[in-house]
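Of the protein chains in this complex, one is absent; all others appear in place.
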């Protein structure tokens, strides 16, 4: 598995997948830079008049509802529908699921187009699982891991998607496997939008890697290890954001395999 | 006073207020990062369908009209009205007041919902004061300090808000006090949106500190001192922007009190 993840990182660098992002305003610059640093090619586009053509041009689609509004939601729905029709892989990042009824309603409509991967934090994954009546306890980020796994399993049964719960340990589940990734560093929570960056990177990997669970695991471990290495040189969250991009770009096989800390369940 | 300001910085770190921002596109990433670095939790949301729920969830609201348009203005008005109804503190950042008639018209409508704090540069504060006929001379940023104070006093009489004029010296006035903060560094004017960052940080502080004048002073002095310390290590405005985030995150009581340079009037 470990060597396979590295191979996928090399595949992204070699094939430079075009990743179409309909994402939030806060992270557009940082996710575009992360995609470039990992070797992919970002596109950001949301005009109703061109969204179908952009999906058709791209290897994968990333939908992130962070700063949604009516116009953007229509663009997202159009893009997700097109991706499903064309068989293009797509990632859903359900930012703020459960926070407002509007977000929840939009997420239910988006999920009808069957995302390939859903990545969120424990609270967001639990909120999604509830839509179809899965029983979960209240959201409590400290104790959320186990409940979130139950929610993720319920969600993947409904959706057939690979589910990725990001947190201190990233948990990736599909129909057969569970993978825990223990990389990353707590200072990463003080940089805005690294979750969104994770989703964007997953977009790059599912665009060129056949096995979507491995693709998701490669993206999450790459970012986690980049964060760990960057943190060693950073003086705080400002320099961490900058140095993560440098690390994504410079990542080498030896250091990646040395730092990689995963367990298969 | 000095020790009180430090206590407020610790309060923000401990309570991690949720700050709802309806702000401009240019600074969304940098203000979200500044809020995180100071210990607060940023939310960016502007959809009419959820803006009321977001205000209700948050400790404070920040409205910044930098890149306004009709949809966003309606979101701002809805949020400001909700904040007033729920008694949530909110900051108005009147970017570009006086530059176009549209901005001035929007600002007058927003001010009807009684912001808790208004923060702008001398030119913007003077433009606001003129709405109700205050006599001010033309805007001249070099000689603006005294005129701006007159304008601020006129504005606080109309509005009852704490008024913060940011500049080489930051001036904060309320019904009883005037506070001058002499921290900061001229290179900060070469980084886009540090005024917007100041407003966002004020949002964090007024969300958890009862005395809004002290809250505003704590935010402004924290940013000014972070800027001074960052400038000593910076090679120009690019690295300054990064290092200010590091300094906000790492600020310690001893260095804060040592650098703090305020006068009460």
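To keep things simple, chains are lettered A and B as they appear, and every chain counts its residues starting from 1.
As a working rule, a residue touches a chain if its C-beta (ideal position, glycine included) is under 8 Å from a C-beta of that chain, and two chains touch if they have at least 3 such contacts.
Owing to the predicted nature of the structure, the values given are computational and were not obtained by experimental measurement.
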item	value
Contact partner of the left-out chain, one of A:8, A:212 or A:243	A:243
Touching the absent chain when the full complex is considered, from B:108, B:132 or B:192	B:192
Touching residue (missing chain; options B:11, B:29 or B:64)	B:29
Chain B residues touching the omitted chain (full complex)	24-27, 29-30, 66-70, 96, 99-103, 189-193, 234-239, 241-242
Absent chain, residues of chain A that touch it	25, 28-29, 32-33, 36-37, 42-50, 53-54, 57, 71, 241-250
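FYI, only the chains that are shown with their structure count from here on.
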item	value
Chain A on chain B, rotation in degrees - Cα superposition, rounded to nearest 5	120
Whole-Å gap separating chain A and chain B, where each centre is the average of the chain's CA atoms	33
